[in-house]
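Left out: one protein chain. Kept in place: all the others.
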Amino acid sequence: MSKIKNLAKAVVFLILLAVLIHAIDSIFTNTDFRIYQTMTAFYDEPDDKLDGVYIGSSTTYAFWQPNTAWDHYGITVIPLSIPDMPAASLKYMIKEGRKTQPDALYIINLNSFRSAVPDTNHFHFMTDFMKFSLNKIDMVNDLGKRSDIEWYDRLEFLFPVIRFHSNWSNLYKDAVTPEPDLLKGGVHYSTYLSYVKDVTGMYNYSEETSEIDAEKADILEGLLSYCEEDDVNVLFILAPQADLNDESHAELNAIAKVTEERGFPTLNLVNKIDEIGLDTTLDFYNGKHTNIHGSLKFTKYLCEYLTENYDFEDKRGREEYSDWDEASEKYRGMIDEYVLDFELTDPVRDYTLGAPWITTTVLGNDIALGWTASYGADGYLLYRKSKPVEGGDSTAWELVDSFGYETLEYRDEGLKSGTKYTYTVVPVKTVDEVVNYGKFNHVGITAEIKAEG
Amino acid sequence: MEELRNLLNEKYPGIDFDTEKELVDNGVLDSVEIVSLISDIEDTFDITVTMEYIQPKYFQSVESMWEMIEELQ
Partner (left out) sequence: MSYVSFEFLAFCVAILFVYYIFSAFGKYGRKAQKYVLLVASLAFYTWSKLYPGLKDGFTSDIVSGIFKSLSGILITAIVSFLAGVLIGGVWKREAKKLEACDDKEKQKTIKKKSKRLARLWLVLALLVAVGLLAVCKYNEFAVENINVILDKLGKGQLEAPDILLPMGISFYTFMAISYVLDIFWKRYDYEKNVFAYVSYITYFPHVVQGPIDRYNKFSAQMKDGVKFSYKNITFGAQLALWGFFEKLVVADRIGIFVNNIYGNIEEYKGIIIVLATVLYSVQIYADFAGCIDIVRGISEMFGITLEKNFNHPYFAKTMPEFWRRWHMSLMEWFKDYIYYPVSTSKLVRSVKKHTKKNRLKRFGELFATCFPALIVWMVTGIWHGAAWNFVAWGMFHACLIILGNIFERPLAALTKKLKINVESFSWKLWQMTRTFVLCCIGRVFFKAGTVKEAFFIFRQMFAKVELYRLLPAYLFTYGLNVYAFTVMLVSIFILWAVDMVEEKYPLRETLSRQNLVFRWLLIYACLAAILIFGVFGPEFNASAFIYEQF
């Protein structure tokens, strides 16, 4: 009898121990809130409610805007993406997604094949926000084996407390767990929203293919076999990153070819920058990612493709999707100081109209603006936003006035002291009663009215 | 054995050798004292205590010490 009692005691002790370790784990874990938001957006979604799950690295969340897709097309596609997600993780993320969204379309960014396996930090990004499960253990083992990490060194990826417990002295600072931002995975970090980098020099157009590295070929085969065996509805995409050198580009082209020849729908978009309407001078924040302006264009392009090729219903207006309406509204409120009103309305763009150069002169409480003419334009739109010098939120971009093609200057009067004003000018051309919007300075030119005294 | 008892009581008046039966294990006699005691026992009983007998079991009590002395004589 006492033997059974002892056995029972031991079992209960070990169970409580597991609970304790789990509790400590959840306190001492990675506090990268951005990843927390994107993963939470996916995990919090009710079962069987998504049209698609978009899997990939930061190429996914920087290119795809779930809220805009909802706003214009009523489709529900959430990114399941983590910075630098390597190729080896793709299969496991599909499995993770299919636990709750088995019938969704799985859109996979083949850009993940730029790296086969992650380094230690990015390994943690992968695992720290993934729920504990057999799938997670499988993934850690697979990635660990490919990276030559011993089994006992892999434990830190299943129990992040091993790496993060030394943060206990900082705990009081990070003690607050973040609230989910309920933005369906739509990102809003500052570089994405406000940076512009000219990546024209980096970008190359190439249809070359090359040999695929053995490790990556092995990973690719595993991925495709899994999709075939489990009958996963898959769409492969190669997102138009600008910084691919010749070797990477050729290898990725080869990989896209393999998936296509295997019978999977594949969109190789690296060479299609013009078709998508991306401008390498204005639409990227670095060689790897579009900024919000570029991502709006990419999202529209992909939505057109999806609605054309897949049976996604337009679910706008339905009661049970009101959370998507709320998310979209909230997101629009967050980006209105970065994005002009027409960018969100599915406009016609004419990129032959170049962005005007703007100059400002501060005269007391007025700012005198001047801009260069844009060849081919028949009018200009002047937008303005302002922000107090002492700190505080910026206003949204708002249209000040529209002008005919001869007007190349404007005096903005009666402005507030101690405020910074930012302006941008959009050249327009009306064709068949439809306004075509040209290129414009996404960041704008800023002038400051100094505070009094 | 009386001679042994007298020697011990004279040398260590603070220890009650009638009740203490674990002199070594309880740390009542330390190594320095044991060496000194060995020297006295050798002189008094005209024996040579070899290493075989310098073990805890022979020094735990008066009785065990006497056993050792008898074996060596």
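The letters A and B name the chains in turn, as written, and every chain counts its residues from 1.
In this text, contacts are C-beta pairs under 8 Å (C-beta built on N, C-alpha and C of every residue); 3 or more make two chains touch, one makes a residue touch a chain.
Every value quoted in this text rests on a predicted model; they were computed, and no experiment measured them.
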Sole contact to the chain not displayed, among A:R163, A:K184, A:K385 or A:H442: A:R163
Missing-chain contacts mapped onto chain B: 27, 30-32, 34-36, 38-39, 49-52, 54-55
Absent chain, residues of chain A that touch it: 3, 6, 9, 13, 16-17, 20-21, 24, 28, 120, 152, 155-156, 161-166, 168-169
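The criterion applied here is as follows: only the chains that are shown with their structure count from here on.
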Length of the line joining the C-alpha centres of chain A and chain B, rounded to whole Å: 87
